[in-house]
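What you see is the complex with one protein chain gone and the rest in place.
Chain nomenclature is as follows: A, B and C, assigned in order of appearance, with residue numbering initiated at 1 for each chain independently.
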Amino acid sequence: MNKRIYLDHSATTYTKPEVLEEMLPVFNEYFGNPSSIYSYGREAKRLVDKARDRVAKALNALPEEIFFTAGGSEADNWALRGVAYANKERGNHIITSKIEHHAILHTCQQLEKEGFKVTYLPVDKYGMVSLEDLKNSITDETILISIMYANNEIGTIQPIDEIGKIAKESKIYFHTDAVQAVGNIKIDVKEQNIDLLSLSAHKFYGPKGVGALYIKKGTRITNLITGGGQERGRRAGTENVPGIVGLGKAIELATENIDSYNEKLLKLRTKLINGIMERIPYTLVNGHPEKRLPGNANFCFKYIEGESLLLNLDMKGIAASSGSACTSGSLDPSHVLLAIGLPHEIAHGSLRLTLGEENTEEDIDYVLEVLPEIVQRLRDMSPLYEKVKGGNQ
Amino acid sequence: MNKRIYLDHSATTYTKPEVLEEMLPVFNEYFGNPSSIYSYGREAKRLVDKARDRVAKALNALPEEIFFTAGGSEADNWALRGVAYANKERGNHIITSKIEHHAILHTCQQLEKEGFKVTYLPVDKYGMVSLEDLKNSITDETILISIMYANNEIGTIQPIDEIGKIAKESKIYFHTDAVQAVGNIKIDVKEQNIDLLSLSAHKFYGPKGVGALYIKKGTRITNLITGGGQERGRRAGTENVPGIVGLGKAIELATENIDSYNEKLLKLRTKLINGIMERIPYTLVNGHPEKRLPGNANFCFKYIEGESLLLNLDMKGIAASSGSACTSGSLDPSHVLLAIGLPHEIAHGSLRLTLGEENTEEDIDYVLEVLPEIVQRLRDMSPLYEKVKGGNQ
Amino acid sequence: MYSEKVMEHFTTPRNVGEIKDADGIGEVGNAKCGDIMKIYLKIENDIIKDVKFKTFGCGAAIATSSIATELIKGKTVEEALKLTNKAVVEALDGLPPQKIHCSVLAEEAVKAAIEDYKKKHNK
Partner (left out) sequence: MYSEKVMEHFTTPRNVGEIKDADGIGEVGNAKCGDIMKIYLKIENDIIKDVKFKTFGCGAAIATSSIATELIKGKTVEEALKLTNKAVVEALDGLPPQKIHCSVLAEEAVKAAIEDYKKKHNK
């Protein structure tokens, strides 16, 4: 069995050949330190500037508003801590949601320990925050709203335009964790009134270990990593030039091809979701029916548990992920699945399939062939399913 | 003029072909997320673990004591802030030196603003801290000593063994910024009683944007980047797997070849320093005569300024660096050169040449041919030199 | 992450199923935490003649159930009661730390089934 079908593009993607190609000469030819004034250094600086332009263009930001980081988590930490510390005389209240990535949630919890107050907005069964809730939670002390653009598990896309408006009217900074959105959704930080935005290259066919934080000009924010004067004095550390070059190329490719890419993924996903719902009973689809990432499909198969599902899929060559606790070694399943109101036992049976560039109709056919058997086999082994077969449910 | 001689290995190095070769398949073949349980993920995790073993071996640490970061600056920030915050009930005093890298100095200054007290130990004319000074500055409140292993400008190597002993006896954590030392000097964290150590791959022919912090088991330290459970819950963010693989290979190569590498560099450096001192009058050699990084040579040429020297060298194809203020856009020259007691006007005329792998005797001959002319030309243009020619000095 | 032995028991678990006229049935765990094990025993003359299990849970939960049934099959009730989670872990060539609780569950499931048997048969 040598088939390998990768259906976990939200976890990470491979680096596209065109991206790697641009990166390669940076490792040993244009390898200079961008801070150096001689030609090796100036070449490297030019490459970093070019990447910055590309990122700015993709977001409709200014190049001087883009700051490279080591990834999405650093960008999220920087946005939250940086704005919180720099604005603490103005207020100590932050609003976020219950379904944020841990890079946001854990950082907010840390800030709470340091004396900040954090409101975690609930979401509806589709994973949507309510604009009413948001407005109601704003106080005189609110300095930052941080709501993710699109959810990494269930794919739900938040009403970013409206949140941006509310934040602007209330004169509150608006950060969005767009790690899952960039490359999949058209973003315009000016139009959408976004003050800060996190992104990470390895989610859109760029390399791992590099990301960026967009910081609107004039935003009050402290530094997270202090030291040398790189990134115009805002983020210390010798620049990851090959990574930055890769990020630049990847974001350019992604935004150029966004429409055709979306169309392709949507078609595959429709086939996948319909096929699964037709073939496998006792199954739920999680997330919003329309407002979701084009490549995201998320299911709960009742009476079985996610990890054993993943292991079986892996043996068939299919790479997927689950919000089950057992994949993470904790006891509670994913906070996202709980936040949309799923009971624990159902949330344990979740499966996330996230499509990408190289997936084909045949891949979907293969999943549709293999998955029902696996689910059935696990259900046959499950004491919970016994009772169902007996008539109830 | 297509000659290119790179003499700035302390700023950054190219990535060795053997290192890049190990990294390449990680971009698009073993590209999985190490947190995933399927085979793509397990492969990636194995690669990260292998790199961790290699780093541990190079330092004589345990693999579980190695935590990957985005570079030296993040490691330095983490060590200082992490230990300071986690131990603040035990005390609020940190000891460091005046010649640390900005990743240490600026972070210490930040901690001072937050209420910590920091002692910046002076150094002698060779750039050495005094063990007496160190002992005398320890108080009941001291929680951390952070002294760099080897200086990035003048190459001076600190008495790390003795500092480790003092720290151990006083039950104070000892961090060393070994960004310039790793790959150039044999390090044994156990033997040397080092509790925390920062390193950065791009200083020893690994890729940029990846480094590590060694944290001795049992050390009390908070996290710097919070979020996902990567690095055993200590450093959030999807692992930079290609970078980590490159770091692992680079550190293995560097430690394997350390003796022959040192010997080679020492020979070249002796030729370089002697040659320059013979040919160029009014010249000082900075740093310690013996206890210095094998590849480091640092000079001050009186009556001229560093940046114009660098630009002239660059035009001759030689890449070098200077501690002159003009390369950094500030007014004061390097804090390191001032700390060893050089007057501003002399410190402005500094030149750092740092040798590496690919340098040859011919490179040195070329520098010895080209540099005296350049220095003379600039001196002839200098109003300070006028006075000297007139007889005085 | 899992040993070959675990994967082997996960992919081809032994003794999956139910015993209609079981002499003892034990069910432990709960769906909320993501694992439930149910063990059925057929016992004759104090000897475990047959054993089956059903498990809802992760790979380790299924593998520990499988190996536990193998370890007690053919044993006397008293011998089976001596089954420890440590023995389960060892028989599987180890488990990742966060999965040790599955081996505890397997031990408890066996004990629960035997207790049920004893209760039903007034032992």
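The criterion applied here is as follows: a residue touches a chain if its C-beta (ideal position, glycine included) is under 8 Å from a C-beta of that chain, and two chains touch if they have at least 3 such contacts.
Quick caveat: nothing in here was measured; it's all calculated off a predicted structure.
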- Of B:304, B:339 or B:355, which one is in contact with the hidden chain? B:304
- Query: In the full complex, which of B:82, B:127, B:333 or B:372 touches the chain missing from this view?
  - Reply: B:333
- Item | subunit B residues that touch the omitted chain in the full complex | 303-308, 311, 315, 324-327, 329-331, 333, 343-345, 348, 380-386
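One rule holds for everything that comes next: only the chains that are shown with their structure count from here on.
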- Message: Roughly how far is subunit A from subunit C, centre to centre by C-alpha average, rounded to an integer in Å?
- Response: 40
- Express in whole angstrom the distance between the two chain centres, defined as the mean CA positions of subunit B and subunit C. 57
- Which positions in subunit B touch two or more other chains at once? 37
- Message: At least two partner chains per residue is the criterion; list those residues in subunit C.
- Response: none
